[in-house]
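We show some of the complex, not the whole, and keep each chain where it was.
Going in written order, the chains are labelled A, B and C, and every chain counts its residues from 1.
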Amino acid sequence: MDEDKVYKIVELVGSSPNNWEEAVQAAVAQASKSLRDLRIVEVMKLDARINDGMIVAYRAKVKLSFKYQKE
Amino acid sequence: MDEDKVYKIVELVGSSPNNWEEAVQAAVAQASKSLRDLRIVEVMKLDARINDGMIVAYRAKVKLSFKYQKE
Amino acid sequence: MDEDKVYKIVELVGSSPNNWEEAVQAAVAQASKSLRDLRIVEVMKLDARINDGMIVAYRAKVKLSFKYQKE
């Protein structure tokens, strides 16, 4: 049993005016400020906000796992 | 890339003796004590606890998103 | 409305060199160091890491619920 190798998964939504790659990178960048050892980000859902018939924000709901510690 | 616009999603279970609307509101009220800028609550699953053939607690598993900050 | 009975759900990944029961127990043990009143752990997904044609780590993605408090 490896208690030291337990990972926690968080669900985030990132956003970008340009594309979904940047939306996911925004979520990763923000998370990496406080979470250690991020390695994989999974895309759960993609959508976008529209204004006047134009997409103004690409959004990605993602899951990120990191080394678990007491909160 | 908008690091300032990253949202985090949490999953809660609220409960009420009366109905599912109150069960969801209970989860929202508790979360809003510490989380800022709650706007949408999504219902993931509804169930209920039974005692002696009567429903004694309506429960709702929900997802709530809020502005992400370092934990 | 029962604000005192709101539960939070976290998603963890536990690991064991031996089997999935120990992988789940590892996640539960680590979580119980900081979270109160854990009662049910749900298995979301099972996988394993392979090295040289042998499984070297059984992993279980699980969901755990516990009494919600202000973070």
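To be clear about the criterion, a residue touches a chain if its C-beta (ideal position, glycine included) is under 8 Å from a C-beta of that chain, and two chains touch if they have at least 3 such contacts.
Values in this document were obtained by computation on a predicted structure and should not be read as measured data.
Displayed in place are 3 chains, all sharing one sequence; the entire complex defined by the structure file totals 12 copies.
Basically, only the chains that are shown with their structure count from here on.
Counting only residues that touch two or more partner chains, subunit C has 11, 71.
Contact residues of subunit A toward subunit B in the complex are 10-18, 22-23, 25-27, 29-31, 33-34, 57, 61, 71. Against subunit A, in their complex, subunit B makes its touches with residues 1-3, 5-9, 11, 63, 65, 68, 70-71.
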